[in-house]
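All protein chains of the complex are present and in place, except for one that has been dropped.
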Amino acid sequence: MKYLAQQAINALQLGSIYALIALGYSMVYGVLTMINFAHGDVFMLGAFFCLLLVALVPVPFWLALIVVMAATALLGTLIERFAYRPLRKAPRVSAIITALGCGLVIQNTTLGISPYARPMPRLLENATYQLGGITITMLQIVIIGVSLGLMLALDFLIRKTSFGMAMRAIASDRAMVSLLGIPANEIIAITFAIGAALGGAAGLLYGMAYPVISASMGITVGWKAFVAAVIGGIGNMRGAVLGAFILGSVEVMTVAVLPSTYRDLISYSLLLLILVFKPHGLLGKPALHKA
Amino acid sequence: MSFTNPAPFALRSIPFAIVALAFGSLLATSCQPAKPSVKIGINAELTGEMPAVGASCKQAAELFAEQVNKDGGIMVGGSKLPIELSVIDNSCKADQSAAAAQRLISQNRVLVMVGPDASSCAIPAGELAESLGCLMISPWSTNPKTTQDTQTGKPKKNVFRACFTDRFESPVLAAFATKNLHAKTAAVLYDVTSEAPTSQSALFKEAFEKAGGKVVSMETYSTGDRDFAAQLTKIRESAPDIIYLPAPYNDTPLIAAQARQLGIKAPFLGSDAWSSPDIIKLDTGKNLEGSYFCNHYSTEAATPKAKQFIADYTARYGNAPDDVAALTYDAMVLASKSISSAGKVDRTAVRNAMAATRTFDGVTGHFVYPEGARDPEKSAVIMQIKDGTFHWVSTVEP
Partner (left out) sequence: MMDGIKKHFIPLTLLLLGLVVSAVLPSTGLVNDYLQFVLISVAINAILCVSLNLVNGWMGEFSVGHAGFMALGAYASAILTVKLFPTAPTVLLFPAAVLIGGCAAGLAGIPVGILSFKTRGDYLAIITLAFLMIVKSGLENIPYTGGPRGMLGIPRLTTLAWAYFWCAVAFWVIRNLVYSKYGRGIAAIREDEIAAEAMGVNTRTAKLVAFVTSSFFAGVAGALFAHQLQFINPSSFDILKSTEILVMVYLGGVASLGGSLLGAGAVTILTQCLQPLGTWRMVVLPAILVVLMLYRPSGIMGYRDWAWLKPFFSPTPRSKKKKESNTTEGPQ
C-alpha cells in the first residue's frame, strides 16, 4: 500500500510536467489546427534559459520562473510570426514540416552551443518529509503545486475571460472571427505565447526535478507530452491535463511492475487502443472540417 | 510558376547542380595525391551521450601526434613520416559509428583506427574494421564482444583494445564489495539498452554471488531516461547493503540524487564509466560523496612515465587527463610502435606487428598480451569520490 502510494506521488509529479507541456500543444492545435512540433524544444530551452539566467544573475525561484516564462513566451511568438504565419494559407502539412524543421534547428543549435550535459543550479532547498513511510520532497510539492496553479489559471483564462472566449471562437471558426472584428492574428500570437510560457515553466520545473539537462531532452519528453495531449483529445485543455496524468501514471506503474523496456510499448499500445475506439481522444469532439 | 510556364531550365537545374557538385567534392577528396605520411583515424564520441569521453580521446591523440611530429614523425622503414590525424565524430550512436569507421577506412585511408570508446559504438565499428581489414585499437571499450567474432566466439583478427575487459573488472568490484565494504546484499540498476552496462551487470551479479553475496534487486532503465523513481522505490524495498551503478558519468549524479531523495542510504559502487571528472561537476548535491568505482589508472598512483604524460597534458590543455585520455595515449603509442616495427605503410603488416606485441609499458601501467589474445592483462585501481575529487584507494593486479 505504501509502495503504491509512493509510486502515485511519482506519477503525479511526472503527470504534472507532461500536463504543462501538453497544454501548449492543445492550445496551439485548438486555434490553428496545427501540431507545433517545435514545442518540445521550447520546453528544453526553458531549462537552458534558467541555467543562463542563474549563471548571470542569481535569482530566487519564483523570479526565475517568471523570467523564463517571459523569455519562452517571446520565443514562441517569434516562431509563430516568422515560421508559421506565412504558412497559414499553405497546406497544413507544410506547416507541420516547418514546425519539425524549426524544432530541429533549435535543438541542434543548442547542442552546438552546449554539447555537454549541464548541472541545473539549485534554486530550492530540497527538504524531505516523511508521511507514514512515504517520502515527499519539497521539490515534488512545488512542482505539483505550480503546475496545478498554472493549469487552474489557464482554465480560468479560457472559461471566464473575454480573451478566452476569443480563443474559443477562433478554434470554432477562424474566418468568421475576423469578420466580427476580433484581431485574429494578435489572439493567435498571444495563444502561442501562453503555450510557450507554460512549456518553458515545465522545462524549468523538469530541470529542477532531474538536475542534469542536455539539449536532447526536448525530443523524448516533447513527444510523450504530445501523446498525452492526443489521448485526452487534442484541442481540449481539460483533455490535455487528463491525458497527461493518465500517461504519467501508466508510465510509472509499468516500470514499477515490468522491466523498463515495456514502458513505451504499453504507453503507445494504450494510445493506439484509445484512438481505435475513440478516434478523437477521450474528451475530444470530431472537428467539422472539409476533407 | 506553373506547368505551362515552368521556370527557366537554368533555375530548375540548380538543386541538381548542387547535389552533383557535392558528390564531386566527395569523389575529389578520395583521389588526393598521397603525401607521404602515416594516417591514423580517430573515431570519437564528440557529441551525444558522453562528449567528455570523446573530447579526452581527441585531445590525447592530438597531443601524441604533436609530440611525435615535432620530432619529425614515426620511423617507418628508414625514414620519418609525420602522423596525419583524421577525427570523425560518431555521436555515440551505433550506426553513425559504423559510418564513421567506413569513412575513415575507405575515404581517409587510415592505417590504424583508434576508437571508438563507448562499447555500444566500438562493437559495430569493430565489425566494419574486421570486414575491411584495418587495424582497430579501442582505448576504453571494456565489453568482451568488441574483440570477439560474433559467429565463432574466437578473437577477431583486426580489433584490439588498450584496456582490461569487464571479465576482469566486474570480479574486482565484486571482491571489493564483499571484502572491503562487507556487503552481503547488493542491488543493481543498469541501462538495458546499452552494451557496456548490461554485460558489466551480468558479470558483477555472477561474481558477487560466487563470492557469497546475494543480488536482491536487478532493475533496468533505457538510455535517455531521466526518471528513476519507480525503479529506485523498488530497490528501497529490497534494502540492499550497496548499489552497483554502472552508469555513464552524466546519468549517475541524477540517479544518485533521486536515490538519496527517496531515503536510500546505501553506498554506490560504480564501473569505469564514472571516470570522467565531469561526474563531480554534475553532482551538485554531493550525493556521490564516499562512493567507490573501478578505474584504469589514477593520477595519484602514477609511474614516472605517467607523471610525464600528466604534466604534458595539463600544460597543453589546462586540466589533468582522465583515464580515457591516458588509454588513448597508450593506444596511439601501441599503434605507432606497430607501424614502426612493420617497416612499411601496409595494413596487414601493421596488424601483424600489433599481434606480435607481448608486453608494453604505458602510461596506464604494464600491459601483457598473451599469444592470440586481443585484450591486455593489466591492473585495475579502485577509486573513491571524496571531498569533491577522485582518491586512489587500492590497485588490483590481474
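Remarks
A and B are the chain letters, set down in written order, and residue numbers restart from 1 in every chain.
Assume contacts are C-beta pairs under 8 Å (C-beta built on N, C-alpha and C of every residue); 3 or more make two chains touch, one makes a residue touch a chain.
As the structure is a prediction and not an experimental result, all values here were calculated from the model.
Taking the complete complex into account, A:Leu100 is the one of A:Ala8, A:Leu100 or A:Leu157 that touches the chain left out. Checked against the hidden chain, the listed residues B:Ser56, B:Ser194 or B:Thr328 yield one contact partner: B:Ser194. When you scan B:Asn69, B:Ser120, B:Ser138 or B:Ser201 for touch with the missing chain, the hit is B:Ser120. Although one chain is not drawn, the whole complex shows that of A:Ala47, A:Val255 or A:Leu271 it is A:Leu271 that touches it. The chain not displayed touches chain A at residues 29, 33, 35, 83, 86-87, 90-94, 96-98, 100-102, 104-105, 108-109, 111-112, 115, 219, 223, 227, 230, 234, 259, 261-265, 267-269, 271-272, 275-276, 279-280, 291.
Against the chain not shown here, chain B presents residues 1-3, 6, 15-16, 18-19, 22-23, 25-27, 30, 46-47, 88-89, 93-95, 98-99, 102-103, 105-107, 120, 123-124, 127-128, 131-132, 145, 149-151, 192-195, 198, 222-223.
We adopt the following convention: only the chains that are shown with their structure count from here on.
With centres defined as mean CA coordinates, chain B is found 36 Å away from chain A.
Of all the residues in chain B, the ones that touch chain A in their complex are 46-47, 51-52, 192-193, 219-222, 224-227, 229-231, 233-234, 237, 250-251, 253-254, 257-258, 261-263, 278, 281-285. Within the complex, the chain A residues that touch chain B are 3, 6-7, 10, 13-14, 111, 115-122, 126, 128, 130, 135, 137, 139, 206, 209-212, 214, 216-217, 220-221, 252-253, 255-256, 259-261, 263-264.
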